[in-house]
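Removed: one protein chain of the complex. Kept in place: all other protein chains.
After this line comes subunit A, so read on.
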Amino acid sequence: MAPQQRKPHVCRNPDLIRGVGKYSRSKMYHKRGLWAIKAKNGGAFPKHEKKAAAAAPAEKPPKFYPADDVKKPLVNKRKARPTKLRASITPGTVLIILAGRFKGKRVVFLKQLTSGLLLVTGPFKINGVPLRRVNQSYVIATSTKVDISGVNVEKFDDKYFGKKVEKKKKKGEGEFFEAEKEEKNVLPQDKKDDQKSVDAALIKSIEAVPDLKSYLGARFSLKAGMKPHELVF
């Protein structure tokens, strides 16, 4: 039954101390109105009959008994969910990437994907970082925010970034001697168009803020005298 606008019920038997209620058993019986329910039902508490249990199919004795007792694995009720996002990371935050090809680059955060990774873009025109996934642990969140309202990131998910599965070629002798990979990994045109469309709206809101464009184009580095534990990002 869908609960309709119920007011949260106040406890009928508040605790005096932990383990000791204010009202005795007889008082609680009266408070719960069990007497009224019984009166309505003619002196006994209403009960319904048990549903007839569906007849279980006759089990045959098993053909095989294992020699030793097989241990059952412990029950695991954990659900997989995306990594908890730090409170400082919200859509439009400027992040500093700390590892990988783009280490030190300041980059705009778009959204968190279902795998937990963060979807991020340079924008490409400004600092060469394309639409890319990045792990939250390898990122410093700054307190600078970019207006991201004009950007549509609905279509990007983990599958978009997955490796393309190639069809297996049959092995022939002649092919071993030919150049192994003739086709280079060319970025398909639709990915380039996606990048352009995401960046167009972003770049407009970035240029609205003075110096933000050159800020995103510059890399972050620690200089002499900078103490990371004392820096405010």
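Everything below uses one rule, namely that a residue touches a chain if its C-beta (ideal position, glycine included) is under 8 Å from a C-beta of that chain, and two chains touch if they have at least 3 such contacts; residues count from 1.
Everything that follows uses one rule, which is that contacts and distances are computed from a predicted model.
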| item | value |
| --- | --- |
| The complex's invisible chain, by UniProt name, from "CDC45 protein", "Signal peptidase complex subunit 3", "glutathione transferase" or "Ribosomal protein L14" | "Ribosomal protein L14" |
| Of A:E59, A:E154 or A:D211, the residue in touch with the unshown chain | A:D211 |
| Contacts of subunit A with the absent chain, listed as residue ranges | 94, 96, 106, 142-144, 211-212, 214-215, 218, 220, 230-233 |
